[in-house]
Every structure is written in structure tokens, then in C-alpha cells.
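With one protein chain withheld, the remaining protein chains of the complex are depicted in position.
Here the chain labels run A and B in written order, and each chain numbers its own residues starting at 1.
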Amino acid sequence: MARVDIAGVAFVALALLTLGSAAIVAFARSVMHSAAGLLGVLCGVAGFYALLSADFLAAVQLLVYVGGTLVVFLFAVMLTLTSARAASSNEPIATGRRAAGWATIALAFALVTIALDTIWPLGEKLVQLPTTAKLGHALLGPYALPFELLALLLLATTVGALAIARSAVKVGAEP
Amino acid sequence: MKVTLEHYLVVGAILFSLGLYTAITRRNAIGILLGVELVLNAAALNFIAFDHYVAESHGPAGQVFALFIVALAASGAVVALAICLEVVRSHRGLAVDDLARLSR
Partner (left out) sequence: MRLALHVFALVLVSLASSCARDAGPQLIEVLDLAPHEVEAGDRVEVLGASFPQGKHAKMTFRGTLHRPGEKPESAEIPAEGDATSATQISIDFTEGLQQLFCGVGEGAAHTTFDGELEVSFPAATAGAPAVSTTLHAATLDVRPPTPRRAVLDARRTEGERALAYMGIRPAKTSPPSGGIVVESVEPGSRADKAGIQANDLLTSLDKLRLTSLADAIPAGAQLLATFTLRRGTSPAEITREVHIESYRGSPPADLYGAALLIAIAAAVIIFFMAPTAGALTWVERRVAGRMRSRARANEAGRRRALTWRADGIKMLLEKDVVPSARDSRLFRLAPYLVFIGVSASFVVMPFGQYLIAADLDVGILYVLAVTSLVTVGLLSGGWAADNEYSLTGGIRAAGQIVSCQVPGAIAVACIVMMTGSLRLQEIIHAQGGWPWEWFLFKNPVTFATFCLLFTTALAQVNRAPFELPEAESEAAAGYATGYVGVRYLFFFFAEWANVFVMCGIAAALFMGGWQVPGLSTGAQEAHFGLQLVGALVFLAKAWMLLALVIWIRLTWPRVRVERMMALCWKRFVPMAFAAFALCAGWVVWSPGRTAQTVMGVGMFAVFCVALARFAQRVRYNLHAPQADARLNPFL
């Protein structure tokens, strides 16, 4: 059997998973299906990160994005969706869909052309897999300020979301 | 088949376009947010692909950016969904066409 590149096979499988799930997100009728499609996209992208030697980031993507953001999405969907409307809850807009479709295809075409035609300054750098230590040093070193700002932002987000959702709970009068 | 930078960029471009299409053509607010998540993931994928393939002497800059994207996307989604919940509780439904004006 000819030497097949495992990395290539993995890439194709992950690309199929990611783009297939993205198609589900884009075209599904039910918003729950779209959210499930997002799960596929996030897992596929985590796989891509692992292939691109960003192991820490792959784990963080699964932990934060899937375990956090996606769960919040699912909660929101479940709390705002009634059974009767489930199947058609994510209808696309009535008019302008075709124009939007063509515009998006044109944009995709432009991006792909740019990607393929540009001569990227590829570096023959050593692929060093353990990235956790490097990321740690970077976050406490050159990127310390954005890190602290992000912490502040997350605090603001937590307080803000609690404030909004709390008033919702009080108004809704549910225990 | 050797996987090069262009492969990842093409996947990122298609993901971005699908996300943009979702954000443009959905009526459900949560559906639009899902599209925005796709766009953010495509951008993060691009960052990491460049970090891997292009020589970089400033440390793992691409990965730091992707980490920030993950955190920011999470916080954005949380606030947006809290707002969605509030909107639903005021019995206004989630169709953004009806939400275009703040008062009924």
C-alpha cells in the first residue's frame, strides 16, 4: 500500500467534519440542529489546532468553547424554544436570500483566491509541540497587559450577564 | 498529499463565508449568534495556521491571539444570550425583524 500521509487523511476528515457541520449551522431548519452543528465545527477546529501543533489551545477550545459557550447556547435554545415551534425555529429571511448567497460566494471566492495566490513567507522553523510553557511565558511576559484587560473584561461580562439574567428571573417569577 | 498553509486558509475562508451567510440570513437571534461564532472560529483557525507555518520570532503570537479569541467569543456569546433570554421573557420572541425597534 502506498505511503499515505496520516496528517493528510486527518486533515481531510477534519475538514469534512468542520465544513459539514458549518453547513448544518447555516442551513438547518431547527435552531437546535444549528447548535448541534456548532458542536461539530468546534470539535473539528479543535482537531485542526492539534494538527497545527497547538495542543494547549486544542484542549482549551474543547474546555471553554464546547464546555462553556456551547452549553450556554444550548441552555439559551432550550429556554427559548417551545416544542411546537422547534422544527421551524430557524427560518431564514424571506427576501434577499439569493443576493446574500451570491455575495457570500463571491466573498469566499475572493478569499480563496487571495489565499492561493499570495506568496506567504513560509518559515522552516522547528515545530516545537509542547506549547503550554511558551504560552505561559508569553501571557505573563509580552502579553501581560492584554491578559489583565481580558480578566477585567471577563469580570464585566460575568457581572453584566448576571445582572441581565437576574432581572429576567425576577420578572419571570420562576423558582 | 502534503498539507500546506493554503489548505488551512481555504478551509478558514469557507468557514468564514458560511458563518457570514448564517449571520446575514437568519431571523432567529440565536441563529445569528451561531453564525458569528463560526466567523470567530475561522479567524482563530487562520491565526493558528499562520503561527504554525510562517516563521515567527515573537513567541507564540498566533496562539495567544487564538486564546484571546476563544475567551472573547465566550464572553460575547454569554452577554448576547442573556439579552436574548431577557427579550424572550418580555414576550417579544426572537425574530430580529420584530426587534428592529426598541419599543413595540
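Annotations
Rule of thumb we're sticking to: a contact is a pair of C-beta atoms (placed from the backbone, for glycine too) under 8 Å apart; a residue touches a chain by one contact, two chains touch by 3 or more.
What you see is a predicted model, and the numbers here were worked out from it, not measured in a lab.
The chain not shown here makes contact, within the complete complex, with A.
The residue touching the chain not shown here, chosen from A:Leu39, A:Ile93 or A:Leu150, is A:Leu39. Touch with the hidden chain on the side of chain A covers residues 1-7, 9, 30, 32-33, 36, 39, 43, 55-56, 58-63, 66-68, 70-71, 74-75, 78, 83, 86, 124-130, 132.
Everything that follows uses one rule, which is that only the chains that are shown with their structure count from here on.
Computed from the mean C-alpha positions, the centre of chain A lies at a distance of 6 Å from the centre of chain B. Contacts from chain B toward chain A in the complex involve residues 1-3, 5-22, 24-28, 30-31, 33-35, 37-38, 41, 44-45, 48-56, 58-61, 63-64, 66-68, 70-79, 81-86, 88-90, 94, 97. Put simply, chain A touches chain B in their complex at residues 5, 7-8, 11-12, 15, 18-19, 22-23, 25-26, 31, 34-35, 37-38, 41-42, 45, 48-49, 51-54, 56-57, 60-61, 64-65, 68-69, 72-73, 75-77, 79-80, 89-93, 96-97, 100-101, 104-105, 107-108, 111-112, 115-116, 120-125, 127, 131, 134-135, 137-139, 141-143, 146, 150, 153-154, 157-158, 160-161, 164-165, 167-168, 171-172.
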